[in-house]
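Got a structure for you, questions after.
All protein chains but one are shown in place.
Right, chain A next:
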């Protein structure tokens, strides 16, 4: 299960937070844990350089893209390898929508589109689409080209 996808700005404020199968009372804990993890480790990291951690039986892969840091959390079949696949899809989709590694402003300007991308990538905790070209079409309700 893909437990969480979280976007934060450089100050650690949440931009997008989507949890799956995480009880409401634990979400705050996860949010602060992830933001702290990012604050400690993402400084100086290059765009899209992946960092990885595990906490109990849960895996976390995170990265920075422009002004935005992105975290994905998973367990069981969504181990670090599957998560790196997920975060790769997410970063390429976001770059595609924003045209470059986004500033916070650009990210928020494209907020609706990014939400749609996430909706195509993650279906309540499961990876659904992995190809950015296809996602780009799907969010405009266009069928994929390779079909």
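Keep in mind that, in the parts below, a contact is a pair of C-beta atoms (placed from the backbone, for glycine too) under 8 Å apart; a residue touches a chain by one contact, two chains touch by 3 or more; residues count from 1.
Everything below uses one rule, namely that contacts and distances are computed from a predicted model.
A.B. asks: Leaving aside the chains you can see, what is the UniProt protein name of the one that's missing? Options: "Coatomer subunit gamma", "Pyruvate dehydrogenase E1 component subunit beta", "Transporter" or "Large ribosomal subunit protein uL14c".
C.D. replies: For the chain not displayed, UniProt's protein name is "Coatomer subunit gamma".
A.B. asks: Considering the whole complex rather than only what is displayed, give the residues of chain A touching the chain that is not shown.
C.D. replies: 14-18, 27, 31, 40-41, 49-55, 61, 77, 79-85, 103-105, 108-109, 111-112, 115-116, 119, 123-124, 126-130, 134, 138-144, 147
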